[in-house]
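With one protein chain withheld, the remaining protein chains of the complex are depicted in position.
All chains are identified by letter, namely A and B, in their written order; residue positions are counted from 1 within each chain.
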Amino acid sequence: MSSVDFINENISWKDITPAGNVYEGGTANDFRTGDWRISIPEFLADKCKQCLLCTPVCPDSAIPVKDGKREDFDFEHCKGCGICAKVCPFGAIVMKKEEK
Amino acid sequence: MVNFKEIMSRPERLTGGHRMCAGCGGTIAVRNVLKALKPEDKAVIANATGCLEVSTFMYPYTAWTDSYIHNAFENAGATLSGVEAAYNVMKRKGKIDDTFKFIAFGGDGGTYDIGFQSLSGAMERNHDMVYVCYDNGAYMNTGIQRSSATPMYADTTTTPAGKVSPGKMQNRKDLAEIIASHHIPYVAQTTFIGNFRDLHEKAEKAIYTKGAAYLNIMAPCPRGWRYPTENIMEMCKLGVETCYWPMFEVIDGKWILNYKPKNKLPIEDFLKPQGRFKHLFKKGNEQLLEQFQKEVDDRWEQLLKFCEE
Partner (left out) sequence: MAIRERLSGNEAVAIAMRQINPDVMAAFPITPSTEIPQYFSTFCANGQVDTEFVPVESEHSAMSACVGSEAAGARTLTATSSCGLALMWEELYIAASCRLPIALACVNRALSGPININCDHSDSMGARDAGWIQIYSENNQEAYDNFVQAYRIAEHKDVRLPIMICQDGFITSHAVENISLLEDNEVRDFVGDYNPDEYLLNESHSMAVGPYDIPSYYMEHKKQQAVAMENAKQVILDVAAEFEKLSGRKYGLFETYKLEDAECALVIINSAAGTAKDAVDKLRAEGKKVGLLKIRVFRPFPAEEIAEALKNVKVIAVMDRCEGFSSQGGPLGAEVKSALYTAGSTAKVVDYIYGIGGRDVKVENIEEVYGALFDILATGNVGETYRYLSLRD
């Protein structure tokens, strides 16, 4: 449930936020771009050395890092561009065809 | 000195769910600049119209966790000047306690071209802000038209390579140098290399240097440059190793070269993987490549002089 859910294509002009202002940061987090993928990265945790070189290159903020360690992908947002797999020195990310 | 693991563990200030293309360099630049903000500091972001703006704040979805304002194409500098002025007076009047930092993002269209005057004004007035150009070398949002940041001979939709024209006929404007001539406290040029130490350090200096700062970040666009999306880091590396995109900073007027390739690669290495330069590799166009190389060499030599290398 998102704080901007009430803004949808059925909203009246009386209820919409003035000027298109949004009174909260990061509401795009609720928008799914994961279904854009045609390739999907697979994270092989056993091969990962936690060098984090994959984390700054992600254009979609889809590699969560917690206390210096990366976690599995955020597939809600990952668009499958493959940059992370390319920069991984340890073969810990492999790109596969997305099964829809 | 920045700590990579600490920086990457900081909260994301640009969320996923924005509509930029898969593999976009623009968002890589933005995310990593924002990583340099201290987590306890707040920020107001200004954004020139462009891919970044229409994709990161499509009503009602903002990808920015900080306060954000998009005004128009040509005025991110002036808009953020106003925000910073408001902050100064509201802080003075005791209406605000927290520290806010001010960061503008524009593409090369909104920065080198239509927003040039507004940027120059904001820099000259020395507002305490950072202007970041994510430079992908063309107006990508409207469909890859040339800009003054487009390299010579690039095939764009307004400088198409044709039977009698080899693409854009003019040289690329050197905006970082022009902004340095505003004699502001901090100017730097960078791109995506390795663990982004160069970019993170420059972003941190730019944000936390009092007064105006400018960051010029080469941010490749896979659509406009026509290279396979996953190869962005290779593209950036070749840009730097060929000296097409030198990494430098200008601190209080002093020019510093941050990286000098041991073996400067020929410009072909940077141009060949890009579809927009495909025509340069046809037989008979060798002199165009030579001319491109000469331009890169001349500029590199000049930069070495500036940096007293």
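By our rule, contacts are C-beta pairs under 8 Å (C-beta built on N, C-alpha and C of every residue); 3 or more make two chains touch, one makes a residue touch a chain.
What you see is a predicted model, and the numbers here were worked out from it, not measured in a lab.
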item	value
Per the touch definition above, residue among B:9, B:79, B:216 or B:242 touching the missing chain	B:79
Full-complex contact with the absent chain, from B:9, B:32, B:118 or B:274	B:118
Interface residues of subunit A (partner: the chain not displayed)	7, 9, 11-13, 16, 18-26
Touching residues on subunit B - with respect to the absent chain	42, 44, 46, 53-55, 57-60, 62, 64-72, 74-75, 77-83, 85-90, 92-93, 95-98, 100, 117-118, 120-121, 124-125
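In the analysis below, only the chains that are shown with their structure count from here on.
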item	value
Computed distance of Cα centres, subunit B from subunit A, in Å	23
Touching residues (chain side subunit A, partner subunit B) in the complex	4, 7, 17, 20, 22, 24-33, 36-37, 52-53, 55-62, 65-68, 74, 76-83, 85-87, 95
Interface residues, subunit B side, partner subunit A - complex	4-6, 8-9, 12, 14-28, 31-32, 35, 56-68, 192, 194-196, 229-234
